[in-house]
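The structure is given below, and queries will be raised subsequently.
With one protein chain removed, the remaining protein chains of the complex are shown where they sit.
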Amino acid sequence: MNDWQLREVDRLVAAALAEDLGFGDVTSLSTIPPETTGRATFQAKDTGVLAGVPLLESVYRHLDPAIRVEVHLADGAALAPGMTIATVEGRAQPLLSGERVALNFLQFLSGIATRTARFVRLVDGTGARIVDTRKTVPGLRALSKYAVRVGGGHNHRFGLSDGVLIKDNHIRAAGGIGPAVARAREAAPHMLRVEVETETLAQVEEALAAGADVLLLDNMPLERLREAVARCQGQALCEASGGVNEATVRAIAEAGVDLISVGALTHSVTALDISLDWD
Amino acid sequence: MNDWQLREVDRLVAAALAEDLGFGDVTSLSTIPPETTGRATFQAKDTGVLAGVPLLESVYRHLDPAIRVEVHLADGAALAPGMTIATVEGRAQPLLSGERVALNFLQFLSGIATRTARFVRLVDGTGARIVDTRKTVPGLRALSKYAVRVGGGHNHRFGLSDGVLIKDNHIRAAGGIGPAVARAREAAPHMLRVEVETETLAQVEEALAAGADVLLLDNMPLERLREAVARCQGQALCEASGGVNEATVRAIAEAGVDLISVGALTHSVTALDISLDWD
Amino acid sequence: MNDWQLREVDRLVAAALAEDLGFGDVTSLSTIPPETTGRATFQAKDTGVLAGVPLLESVYRHLDPAIRVEVHLADGAALAPGMTIATVEGRAQPLLSGERVALNFLQFLSGIATRTARFVRLVDGTGARIVDTRKTVPGLRALSKYAVRVGGGHNHRFGLSDGVLIKDNHIRAAGGIGPAVARAREAAPHMLRVEVETETLAQVEEALAAGADVLLLDNMPLERLREAVARCQGQALCEASGGVNEATVRAIAEAGVDLISVGALTHSVTALDISLDWD
Amino acid sequence: MNDWQLREVDRLVAAALAEDLGFGDVTSLSTIPPETTGRATFQAKDTGVLAGVPLLESVYRHLDPAIRVEVHLADGAALAPGMTIATVEGRAQPLLSGERVALNFLQFLSGIATRTARFVRLVDGTGARIVDTRKTVPGLRALSKYAVRVGGGHNHRFGLSDGVLIKDNHIRAAGGIGPAVARAREAAPHMLRVEVETETLAQVEEALAAGADVLLLDNMPLERLREAVARCQGQALCEASGGVNEATVRAIAEAGVDLISVGALTHSVTALDISLDWD
Amino acid sequence: MNDWQLREVDRLVAAALAEDLGFGDVTSLSTIPPETTGRATFQAKDTGVLAGVPLLESVYRHLDPAIRVEVHLADGAALAPGMTIATVEGRAQPLLSGERVALNFLQFLSGIATRTARFVRLVDGTGARIVDTRKTVPGLRALSKYAVRVGGGHNHRFGLSDGVLIKDNHIRAAGGIGPAVARAREAAPHMLRVEVETETLAQVEEALAAGADVLLLDNMPLERLREAVARCQGQALCEASGGVNEATVRAIAEAGVDLISVGALTHSVTALDISLDWD
Partner (left out) sequence: MNDWQLREVDRLVAAALAEDLGFGDVTSLSTIPPETTGRATFQAKDTGVLAGVPLLESVYRHLDPAIRVEVHLADGAALAPGMTIATVEGRAQPLLSGERVALNFLQFLSGIATRTARFVRLVDGTGARIVDTRKTVPGLRALSKYAVRVGGGHNHRFGLSDGVLIKDNHIRAAGGIGPAVARAREAAPHMLRVEVETETLAQVEEALAAGADVLLLDNMPLERLREAVARCQGQALCEASGGVNEATVRAIAEAGVDLISVGALTHSVTALDISLDWD
């Protein structure tokens, strides 16, 4: 992450801390003498890919800049149970007050990176990219898409303004694939590619004829998918979507598509088990 | 939700729309004539518990107050595949622009409510409450805890300032359970209950002697759990945590605890499958 | 104050400076050469308890980090006329521009701490705590409650979400003290204590029978107060409120209550006289 | 108040409600059925001048627009014990949730208006204006100065950018009253008047010679004050400050000054007793 | 503008009003009785293209929703001296308080639309699009780009994240046009087109060989421009930039480029003369 991205991280961390701390961590403030110090270790309890270390650093930068955060593993590192991610040392009150927020970020983002990495590994050698979608938890899109990259995936559109994706309803309203693509070429910014959602080979042909840059091949059986890819050759990128899971992704990739989009990377996140263990 | 909560909902929805729309939905704006209207239906594709309808309403209130949102099912309703949640009708451009954000909220919150309801059903008749934790996706705690209530669960602390929960580190820093509880009584606001984390029966006795209001019985085998509950009788509430899943929760509840806290309700959310189908 | 609280302080100070400086301190900017330096001393002009030094530091951190702020007395110090709180030295323009905001915070917060300390001293040895209320100047609740603690008082609820306080109207709407407490136990978070407002001994009995954790004994004559305390023994905390002033507080405390809440600590603040004297 | 001022009021009220409600009024939500309605009356318990009715209206507009607020007395009305300010009627939950914030604003602002009105009455017929100062509670300056106007007072500078007030330190740094005024004339915006703080008659002469528009006559004995006023005749406005209280203000006014500034109007506010009584 | 865009408009208008009104329009508030009403007309004083009417409406919606704004001409209308844009009628205080902010927006945006329209007219029939740049007045990019569209121009990238534009420095750092394009294809989102800045025909060839989607032909003499366009045929879009003004733009367009970007549309805005005339 660069300094500009860290500003966004700091903003999200400050909001998360405000959400959790309210008017103060009454337990730590009342039971722990201010001068008490401690030391603790963020440790992996499961296998996966690490993401979110800059957020953990930000949490303690907010709560007490004097806390020493020693980072042992960077984002993207492969985790196995028992591996040490980072150690934190300093006044016990802020160390404890920040534990939950730091873990909430780390576990969520590592969960995304881990699942992404599993999909990426499954298509290894096929030339297909695993890409994310706009199915993200509200407020955390930039971080979620960062975690996808950490896991080896690529990003699709960030939002509705950085890509033209013409779906069924746009086609119907425009009166067909041809007119829809033509309108997009006329009125949308010329720096954006135009992608068209297709379900049949006839639609594939229509989209290619209309000059689409990318084809979304939605929920196609493998046979049809292969045929669609064949027809696109050299003309448009092919993106498969629908029915993608760990059991199906390899075959879909081997059908020759350029991109496979997977909503579950970000809409159903399983937190990776990471804990803060105290010395 | 009352009007005050809807203000918070509106704030989150506005932020989510800004995140997704950027400087505009270039696809809808370029391909769909502004005057084109449409009608679509939010439909359940899976079995579960609905949560998030006020957010769907807010999405369209932001994008075009002239869109008619007809709500068929309220938060808390049992969903089955094919059931209609709401219909939306109006100008096609804003209808399409809001689809993703509305679904992202609905699927996330219904996912929480659905899992919560499963746990609640599993302990039915035992007298144990299913409660959430602070293991929430950053920025969405209030909504997540709302969805837990919709699913029939109860809320534990909202954050660090509305309850005293003395864990191992607080105990060590304070020099024992007794001193830790005494300090909390002395310095924390008197309107907050004091809970103590325990793992052994000796700790249970110590916490009861110190006058704890609630005992967190962490990762105890069933036998020990039952014994701990027996010793608390009439003196303190008992909360079980650790190793709670759908397979184990019934037995834990039958051990007689008052509360069972489940981090997975909110830290690992599986989006419930809901779609927007166009007429 | 810890680093997290200082962030809130910085936010309030920035807002106060923006409120006062508008588009600039036209007097200092026009009459004082930028390179002119000066030195001044914050001095007590009256007897009291100091509160607000972190805000004074924050004011000058905002206006010119090069200003040297030497703090002589910390929050909680006993002030007498002529005592030096802090000296500030550096460029004269920012020194003068920050004077009023720094004094406004110092005088307001020291005013609260001073009055609180008077009440605390008056009940010395009785075992009763002086607690604040939600009768605070809007926007300054966290600071006001901080100043109460500096003065030796304790904090009651921060707001409506960290304690259940059942008043007359809640009782009427719920159909009696018993049902009101039962509902609160059922639906409010279990980490919050339940307090019931009572005016008669019959209500005291009813609240105890309902299992209230704390009793608010409102406007009771001393005799009745003593009797109420006697009945609570070991079962509930007793809080006296109403008609509390410096003349009455000792007798109320000697009636045996655990807590005495005083709205005037924060709703009618007399600024403590502090000035900035220039060398 | 005009619509623009009401936007600022709404902003302050929203912040005050957020400060008080946190994540919800757990008492009202748990003990009062949502459909229960009620009616209550804001009543004066003391004699004074009313200020803050638009804030009370804003509180309920935020919490539930369906609540009917019937205003009986407008800002500026003379209050006597038992007089009805407004009645509110609607759902009991939001009525109760807003009570404290509404009263905190009403009592604070009416406290300012009431004290201001007392000073204004004391100088009645003398031609002197009672004006406020920048000694205000941080964050509430605009409202505080509004309440001063409601009480019949006038406003001095809002902040450091809408008036040039040259004090002792500016004079010293500039090398005398003459150079200080000259610099201000040269560099400060020409639409602002220049006021000079004086303590002696020599300084008065110097300030008049320098062309000051307004003279601040600080802590002058009555005799000297009268002489200073005489010398200003027709050349500059005279403002008295220092040692102004209800016992001294009439004599100061009769010395012939144009303005008397009173810090205590806003820095030490005694809340006016107003309550919300339930039918 | 759709409802979502109007929310951004409202945000900018509120900020502009806050900037101008400070703590109030002291002139109107002091000299005009609150009940005085008035009527005034926004009139063009010059020839041009209108843009900004939604901002004028927003100004009065903020200051007094009771003001009647009758719009005679919509954004995009051709203006000639004396034409009536809108009439406003209602209370005189808010009418006057909003005059300057409304005019500041109207004149600035109409200035952009007017200049854009002049360029668009000059290339009429050539097939070239006039496009804007990122050379905009900070804070007003979305509005500025809206005004460009109103004037008949098209938008280039909104910012750095919705298009890949590889300039000289990127090429040098990447080690040539080929590697630079390859890296962008590998790491940038696949929905974004890749544009390469070129100055020579050799670079044009290199960029085409690398598979660039768009070529920026920077500061090329007409002859070279024509040759570059010829080589791109069917392979990449051609954008001319540099040295574009009203005297040169037609010849550049006739060289066959697809796009001509003009920084002066937005970086040097001449306000169009519009006034508010009172009845």
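All chains are identified by letter, namely A, B, C, D and E, in their written order; residue positions are counted from 1 within each chain.
We adopt the following convention: a contact is a pair of C-beta atoms (placed from the backbone, for glycine too) under 8 Å apart; a residue touches a chain by one contact, two chains touch by 3 or more.
Treat the numbers as computed from the prediction; the structure is a model and nothing was measured.
S.K.: Out of C:Thr31, C:Ser58, C:Ser97 or C:Ser161, which is the one that touches the chain we can't see?
M.R.: Final answer for the missing-chain contact: C:Ser97.
S.K.: Please pick, from E:Leu6, E:Leu29, E:Val71 or E:Leu201, the residue that touches the omitted chain in the full complex.
M.R.: Missing-chain contact among the listed residues: E:Leu29.
S.K.: For the chain that got dropped from the picture, name the residues of chain E it touches.
M.R.: Within chain E, the residues that touch the unshown chain are 12, 15-16, 19-33, 36, 38, 92, 96-97, 100-101, 103-105, 107-108, 111, 134-142, 158-174, 180, 183-184, 186-189, 192, 267-271, 278.
S.K.: By the contact definition given up top, give the residues of chain A that touch the hidden chain.
M.R.: 2-5, 7, 142, 145, 158, 162
S.K.: Could I get the residues of chain D that touch the absent chain, sorted low to high?
M.R.: Output for chain D: 129, 131, 154-158, 161-165, 189-193, 195, 214, 237, 258-259.
The definition used in the following text is that only the chains that are shown with their structure count from here on.
S.K.: Determine the chain that sits nearest the middle of the structure, using the mean of its CA atoms as its centre.
M.R.: The chain sitting closest to the overall C-alpha centre is B.
S.K.: Where the CA atoms of chain A average out and where those of chain B average out, how many Å apart are those spots?
M.R.: Computed value for the inter-centroid distance: 22 Å.
S.K.: So the centre of each chain is just the mean of its C-alpha atoms; given that, what is the distance between chain B and chain C in Å?
M.R.: A distance of 34 Å separates the two centres.
S.K.: So what's the Cα centroid distance for chain A and chain D, whole Å?
M.R.: 53
S.K.: What are the residues of chain C that contact at least two other chains?
M.R.: Where chain C meets two or more other chains at a single residue, that happens at 22, 142, 158, 161-165, 189, 192.
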